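Complex shown without one protein chain; remaining protein chains in place.
Our next item is chain A:
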Amino acid sequence: MSAHHTRPEVPTTPSQTVGPYLHIGLPWPDGPFAVAEGTPGALWLRGTVYDGAGAPVTDALVETWQADPDGRFDHPDDPRGARSLPGFRGFGRCPTDASGSYAILTLKPGPVPGPTGDQAPHVDISVFARGMMHRVVTRLYFPEEEAANAADPVLGSIEDQAARATLVADREEGGYRLDIRLQGERETVFFDI
């Protein structure tokens, strides 16, 4: 592919904060359920969002987007063609609760093709909150995928081992846990996209 930079031809609309009242507009009753309860293979992705003082962020919203267990996306821009897994939305959305925690019921994604081989199974995460003028983006990786994680191009681009570890979830009862720290010593790696 040729080297080029794309400059937007039509200037974009600025981002603004969700503010303190996001809970009236954004959550859906079924938002946390990318799959229905009882679906074989369903697991919980849970975590707590912390601010720079280590306090839980109770007015945040976490959104997840991921491939299905075969590594496919239900989207026309997947070059293999859109393919939907019935009952699986791929998208989860959960406001944080009074303890700053989120929980999304989903399926473990499969490996996703990348430019030089497969990417390790991963979930893209957006965090919106009062006090943030635009979302921040991070990724969740799975702890048992040691070999795939070691070969993953995105994880591999993060040289600091401690920083890289902020993207790898911990196994826990019923699923996985990934805490998100917006600021501070163990600040989560966030991506510029």
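As a convention for this text, a contact is a pair of C-beta atoms (placed from the backbone, for glycine too) under 8 Å apart; a residue touches a chain by one contact, two chains touch by 3 or more; residues count from 1.
In this section, contacts and distances are computed from a predicted model.
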Chain left out of the displayed complex - its UniProt protein name, from "Metal-sulfur cluster biosynthetic enzyme", "Protocatechuate 3,4-dioxygenase subunit beta", "Carbohydrate ABC transporter permease" or "[NiFe] hydrogenase diaphorase moiety small subunit": "Protocatechuate 3,4-dioxygenase subunit beta"
Contact with the hidden chain (one of A:Leu107, A:Ala169 or A:Val189): A:Val189
Interface residues of chain A (partner: the chain not displayed): 1-26, 28, 51-53, 55, 57, 59, 63, 65-67, 73-82, 89-91, 112-117, 119, 122, 124, 126, 128-137, 139, 153-154, 156-158, 163, 182-184, 187-193
